[in-house]
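Let me begin by presenting the structure, written as structure tokens, before commenting on it.
Note that one protein chain is taken out, while the other chains of the complex remain in position.
Naming follows writing order (A, B and C), and every chain is counted from residue 1.
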Amino acid sequence: MSELGVVQSFTVTFIVRRFNPETDTEPYWQDFDVEMFSTDRVLDGLHKIKWDQDGSLSFRRSCAHGICGSDAMRINGRNRLACKTLIKDLDISKPVYVEAIKGLPLEKDLIVDMEPFFAAYREVQPFLQSTSKPKKEHHQTIEQRERFDDTTKCILCAACTTSCPVFWTDGQYFGPAAIVSAHRFIFDSRDEASQVRLDILNSKEGVWRCRTTFNCTEACPRGIEVTKAIAEVKQAAISGVRR
Amino acid sequence: MKTLRLERLGWIFMRLSGVVLIALIFTHLTVNLMQDGGVKAIDFAFVAGKLANPFWQWFDTALLWLALIHGTNGMRVVIQDYVLRPRLRKVLLTLLAVSTVTLIVLGTLVIFTLDPCPAGTPADLLPSFCPAV
Amino acid sequence: MVDTAARETRTVIRGTLYRGHEGMWSWVLHRITGIAIYFFLLVHVLDTATVRLDPEIYNTVMGAYKTPLMGLGEAGLVAAIIFHALNGLRIILVDYTKWGTRYQKVMFYVVLALWVVLMAGFLPRHLAHVFAG
Partner (left out) sequence: MPTVHHHEYDVVIVGAGGAGMRAAIESAPKAKTAVITKLYPTRSHTGAAQGGMAAALANVEEDSWEWHTFDTVKGGDYLVDQDAAEILAKEAIDAVLDLENMGLPFNRTPEGTIDQRRFGGHTRDHGKAPVRRACYAADRTGHMILQTLFQNCVKLGVEFHNEFYVLDLVLSEDKGTKRATGVVAYELATGDIHVFNATSVVFATGGFGKMFKTTSNAHTLTGDGVGIIWRKGIPLEDMEFFQFHPTGLAGLGILLTEGARGEGAILRNASGERFMERYAPTIKDLAPRDIVSRCMVQEVAEGRGAGPHKDYVLLDCTHLGAEVLETKLPDITEFARTYLGVDPVVEPVPVMPTAHYAMGGIPTNTDAQVLADNTTVIPGLYAAGECACVSVHGSNRLGTNSLLDINVFGKRAGRNAAEYAKKNKRPALAKNAESFVLDLVETMRTADGTESVAAIRKELQAEMDRNAQVFRTEESLKHAEDVIINLRKRYAKIGIHDRGQRFNTDLLEAIELGFLLDLAQVVVVSARNRKESRGGHMRDDFPDRNDKKYMQHTMAYKKGEKIDLGWKPVVITNYQPMERKY
């Protein structure tokens, strides 16, 4: 956006937690000085490092505007999307710490193995199950559609699950993202398998492990009220689904 | 496990017992720490005096059971969160269960079998209602 | 080839501490206080059980509670119980009300405020009992 007015540039120090499985036994911190504009995002900073300083820095990204869920990482100690974190919103008098999300196996630099995350997602049967075969569309009122709107926004970025202190402990907890995906169907008036999903989430690693720490809600880049969704699933597991 | 849904039961119990415990614990604390003399006033005479009253007997029993079960279930969660080595986890959980059962049995026995006026004890240590020796 | 302006510092290895918000810190406190209360409870049931053995033994044991050091410890215990109880209520409201998740932060500060008020009521009295001879 530098065309939009005269924007001043300044130097930002990024301290990145690096790890290369082929040469390192332990992760280590490395710092980089980068020329940035206040309208830049952390992702731009990482690109500048990769493109001008050290091509081996590895991270995932695609859309660059918070919609594909590739680049969840820990920025100054909190899970965020690098492409949605503006430099001007950080205190750049101090270095910016960037590291991989926590609780999933570290693969390289900012890249973690997402497979356990998607495994939990798949386990809650995140797809519409309906035996009715309408000639056209299913009938659904505006209110029924609104009931689960919030949880349809999820982009499966894992910012929530990897911010959850319970998930960090042993990685067995289904995690908020999987519960959000279940919620989206449990409260969909067209779905007929809510009880199946509730049974799954009633298990040992299910909703009851949530200790309402709200890290998930705070971390969600889509603004989903994750803890609220989890609370609704808990209530549904106790007294049935009220759509 | 799946059919019993023990985790759900535990979750509900933590909340129910929590609410009840508030009443019990704060009464307990007020009576024991906040009346005249505070903690300094607690002695055999005080305890035995209280436990001679059936109301306090049942009150303390409820407190004992609820607090222990609530605390134990809480500790179980904590252990399962942080102790990942299966053997050690099992050992700790067993210890937890054993100590809880022991304490509940012991505590309940004490509450209901305490003789407020044991023979051969100087009267100044006993509740005032004890017959003089 | 592009030049490397990077400085290398292979010193710190651990990741940063996760900077959670009110929700996370309230949980940390809730957990710590819960564990602390549990261990106190273990000891407390045992020491109270000595009441069944002999009034003198019990009074000796209780004597230990009457030292200033234990008095301070008791103050800490009460602080922990009050926080745990109030925050427990907060958790229950988050779990069972429609509005709870939205006001969890506000409720956390209410918990802290109430905690301060209650402690302000309790501490002076308690410390007076402990230290006033």
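The rule is short, and it goes like this: a residue touches a chain if its C-beta (ideal position, glycine included) is under 8 Å from a C-beta of that chain, and two chains touch if they have at least 3 such contacts.
As the structure is a computational prediction, the values presented were derived from the model and not from experiment.
Here one chain is not drawn; of A:68, A:92 or A:241, the residue touching it is A:68.
Residues 1-6, 20-23, 39, 50-52, 54-56, 58-70, 84, 86, 107-109, 111, 114, 118, 121-122, 125-128, 130, 133-134, 136-142, 144-145, 148-149, 152-156, 185, 188, 190-191, 223 are the ones on chain A that touch the missing chain.
Simple rule for what comes next: only the chains that are shown with their structure count from here on.
Should one ask which of A-B and A-C has more C-beta pairs in contact, the pair is A-C. With centres set at the average Cα position, the gap from chain B to chain C is 19 Å. Chain geometry summary: the mean Cα position of chain A and that of chain C are 31 Å apart.
Within chain B, not a single residue touches two or more of the remaining chains. Within chain C, the positions touching two or more other chains are listed as 31, 91, 95-96.
On the chain B side of its complex with chain A, the touching residues are 1-2, 5, 7-8, 10-12, 81-82, 84.
Across the complex, chain A is touched by residues 2-13, 15-24, 26-27, 31, 91, 94-96, 100-102, 104 of chain C.
Those residues of chain C that touch chain B in the complex are listed here as 31, 34-35, 37-38, 41-42, 45-46, 48-49, 51-52, 54-56, 58-59, 62, 65-66, 71, 74, 78, 81, 85, 88-89, 91-92, 95-96, 122, 125-126, 128-130.
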